[in-house]
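FYI, not all chains are in this one, though none of them got moved.
We just call them A and B in the order they show up, numbering each chain from 1.
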Amino acid sequence: MSISVKLEAFEGPLDLLLHLIDKNKVNIYDIPIVVITEQYLDYIKQMETKNLEIMSEFLVMAATLVNIKSKMLLPAPETEEEEVVDPRQELVERLLEYKMYKYISEELKDKQMDASRALYKTPSIPQEIADYREDVNVEELLGDLTLARLHDIFKSIVKKQADKIDPIRSKFGKIEKEDVNLTAKFTQVQEYGLKYRRFSFRNLLEAQMSKMEVIVTFLSILELIKIGRIQIEQEGLFDDIIITYLADDIVQMEEASF
Amino acid sequence: MEIKLIEAQIEAILFTIGEAVELERIAGAIDHDEETTRKLIHNMMDRYEEEERGIHIIELDGAFQLCTKSEMYETIIKITHIPKKHVLTDVLLETLSIIAYKQPITKLQIEQIRGVKSDHAVNKLVEYNLICELGRMDVPGRPILFGTTEEFLRSFGLQSLDALPIVNPEKVEDFKLEAEEEMQLKLDI
């Protein structure tokens, strides 16, 4: 399922999400998270941005979506007192707030249009008056400012600047965008399953090279659960998940509902 | 005819200075207290409207400025070139809306709402003099707090921040209904 969207036409992850919600004509309070997540990932896959910063912003949202998606696939914990919070709630609130500001900015745009039709006059203060410049009383202006205080202010700025330099990131040389192919990963995960039959979820994730690979691997697992090709067990909360590969062959991406 | 004279003085001041003049300064120049001065100016404002003049007085956060009425625009551009104002992109407008409603606000807070880095937008808005630094927030790192300027009010035809368009709860309900209708539409198919 590929969606044709104009690449990089979005201001950010929230903007893209709103577009997808709009496009799918779904209720913002009831986002079909699976569909939207898939389309979202599909979109960022097409993004050819070399700008790591922009890409990472979109990836953070991808992780959020996958997180929500996984929470929704899991059975809700049976608690009596606590009301079960929809995992989508926080995202919905953010989206609504963002949507509100988009609406306001449209209103402001109209206001600016109207206001730009009012014209002003440049000052016409007679030269001899304009030439008059009152003396600023520096001493009064500085008040009880001491040199020590001025130095403190300076030091705090210099310190702040030093803090800004991230010791880890500043050591990075060049970071290149890697291609994580969803179709290939989907097949790869099945190959892994066919080989090991019963394996640890944690080991599988640890074998992944990057965050993007982890995300895509995780998505593949979810998909394989959905189409009944694997089974999972977990002894206790936060224990490792053991995956059993049930099938004897491998399905291609097109056959699955990705 | 004391009042006539004072009004003439106020008109002359606003005309000469051309920019927004604080009530305080006008009051000082005409030698009256601020309350009286404000009343006088408000009276003048009404008269400018009644008399269907080509110019009027606008109020900007307690300061006053003379400018042409917007209906005059077409005629004026016929004989003089009006320099274009900065065109604000959607990104800038969106960032500006957030700052206008949430001020004082830090860059980080803006970024949390927008979901994207906003350095460029914030810097551009500072450059256009639509926002300015208000000081620093008293938390570790002491981030800069931003707020809107007088130029912002002028550019958007707002008397004060109170005149910002209000998003009432009904509007939010509308968004919801809209979304639901869209949903219904889908179910009907």
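In this section, a residue touches a chain if its C-beta (ideal position, glycine included) is under 8 Å from a C-beta of that chain, and two chains touch if they have at least 3 such contacts.
All of these numbers come straight from a predicted model, not from anything done at the bench.
Stoichiometry of the complete assembly recorded in this file, written with the chain labels shown: A x1, B x2.
Heads up, the rule we're going with is that only the chains that are shown with their structure count from here on.
Subunit A and subunit B have Cα centroids lying 33 Å from one another. Those residues of subunit A lying in contact with subunit B across their complex are 11-15, 21, 25-30, 53-54, 57, 61, 94, 96-105, 107-109, 111-112, 114-125, 156, 160, 163. The part of subunit B that touches subunit A in the complex is made up of residues 15-19, 58, 65-73, 76, 82, 85, 88, 90-91, 93-94, 96-98, 100-101, 113-117, 141-142, 154-158, 164-165, 167, 171-172, 175-176, 179-180, 182-183, 185-186.
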